[in-house]
Structures are given as structure tokens and as C-alpha cells.
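Worksheet for the structure shown next.
Every protein chain of the complex appears in place save one, which is left out.
Naming follows writing order (A, B and C), and every chain is counted from residue 1.
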């Protein structure tokens, strides 16, 4: 296996980890900041993970709650965007998760040696 | 069912939620503060939950990492203490999770009408 | 604390555990049976838990997938009903989770000494 392949594998691990560790977490506008930060710092602990940025989408969250009798919901891909930078040996991988046609799509943005 | 019974049921839900949502989260001394805060604020979103205090046990975490080649571990009950206050109608329930004989034990501390 | 209160606390723990351990699991009609069984057997391991029955709601799942370009979704409360029986000392607690007004509601059904 090549270093770029290993780097892409590592990048995928981080994405799957982040999503399935935190999906389902009770989420409100008041708790969004602390969850963003905890998700970033938790996944940055993993090997080869240089940086993680999580953005809870305030507009999507507000819209969900406006249509609801509850004042919180559960975290799913609809409510966040994620960017990560992974470094494995001399390879840097940039990845991104965002909604596409109603689904959270995790994708490779660049692989640079 | 009585209000105290309902209050105790609600208190149990919060404990199970907190533990199983966050168990397995990558954890290091650097990410402990943000995880404590995110856990508290996430579970406080749930109905009838007045306050949640999570304390990552720095000593237990440091000891685990001293015996490890890794610089992070995964959150389990060994690395945290939790206190919660639940209010259902006129009943206040205080609960606590701590280690006893090697196991994370969730217990009722008081039920007051 | 009384035995019925302890029993209700234990019942709540099991519900929160089940929900937050498995929420987010990839789910399709083909994988519904194995997930039902694994959820039941996993939570039945917990202390004082006599029985857990999980029913994935095939109709709700089919409707979700009919409106989707994907052939699977993620487990949330919309797609399951859960019944549990908890026994603590001489107290038996029956509990149930089902959707009410769009939300998964966990409730006490009976507390019998």
C-alpha cells in the first residue's frame, strides 16, 4: 500500500469515528458550541489527525426546532459540517463532510504529497 | 405511578444516555475539559434535567497513559464522576456515578418531595 | 430510597443505554432482525433487566426509504418500539418506548410490588 492510500484510510477512520461517536447526542442552540469543541478535540486525539473543525449549522437547527414542540433535537449529519486535515508520512489529506441531496456525504477534497 | 417513581425513572434515563452516548470517545488530558462541558450541556437538554456535572478524573487518566504507548485512551466509567439533579413535578432527585470495586456504579443519592 | 424508586431508576438506565448506544446504527429492512436481537440481548446483560423486546417498525422504515435515494437509514426512535421488564428486589417495573407526537417517549407502564 502506498502512503497516499494509507493517508486516505486514516482520514476515513476519523470521519466514521466522529460521526458514529456523536450521532444521537442531544443538541440545542445553547449546547452547540461545547459540542463542536468537544468533537474537534476528541477526534484530534487520534493518530495522524492534524486538525478537525466542526460547525453546527445554526440555521438548520433553528428550523428543526421551529417545527417541533421540543427545545432540543439529536445530532445528525443535517446539523453539521466537518473539515479535517490528516497527515500520514509526507502526505496531507483534506476531507469534508456536508449535506448533498439530503445525505451527509464524507468526501476527499485533496491528497497532496 | 407516583411522582417520585417518575422522577427516578427520568434520572435513570439521563444516566444511561450520558454513559452510552459518550463511552468510547477518544480522551486525553488536553481534551478533557471540552468533553466534560459538552457532556454536561448535552444531557442538560433532556427533559426534567436541572444540572449535570461531569468530572474527568485526571489522576486515573494520567495513570492509564503512563502505562501506555498511546497518548490518548477511550472514555469509560473509570475516568469520570458524574452528578445530576433531576426535577419532576415537585420531586428533586440527586444521583451520582462513581467507581465501586472496579465498576462504574450509578446510584440514587436522594429523592426529596 | 424505596425499592420501587430504585427499580424505576434502574429501568430508566436501561432505556437511556439502549437508545444512545444504538441510535445512529445503519439500518435497512435486511438488517432489522439482527439489530433487534442484538439490542435486546445486549441490554438484558445489564443488572436487574429481566427482558427487553425491540421491534423495528417495518412500515415506518419502508416509508422512509421510499422517500430516499439511499437504501438504508440510521436508527432513531421513529423506527422502533421497545418494551422492558425490570426487577429490583420484589418490585417489577414494566416500561415502554413509542412515538408520541413525533417524539420517542420512554414511559413507565406499571410498578408492581
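Keep this in mind: a residue touches a chain if its C-beta (ideal position, glycine included) is under 8 Å from a C-beta of that chain, and two chains touch if they have at least 3 such contacts.
Please read all numbers here as calculations on a predicted model, not as lab measurements.
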Task: Given C:1, C:42, C:60 or C:99, the one touching the chain that is not displayed - done: C:42
Open item on the list: Going by the contact rule already stated, which one of B:51, B:68 or B:110 would touch the omitted chain in the full complex?
Closed with: B:68
Task: Those residues of chain A which, in the complete complex, touch the missing chain - done: 1-2, 4-6, 8-21, 95, 106, 108, 110-111
Task: chain B residues that touch the omitted chain in the full complex - done: 19-20, 23-24, 68-70, 74, 76, 101-103
Task: Interface residues of chain C (partner: the chain not displayed) - done: 17, 21-22, 24-28, 30-31, 34-35, 37-46, 71-72
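The definition used in the following text is that only the chains that are shown with their structure count from here on.
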TODO: Would you mind working out whether chain A and chain B touch using mostly the same residue numbers, over half shared, or mostly different ones?
DONE: same
Task: Between chain C and chain B, distance of the C-alpha-averaged centres to the nearest whole Å - done: 21
Open item on the list: As a quick test, compute the distance in whole Å between the mean CA positions of chain A and chain C.
Closed with: 27
TODO: Would you give the residues of chain C that are in contact with at least 2 other chains, written as numbers and ranges?
DONE: 19-20
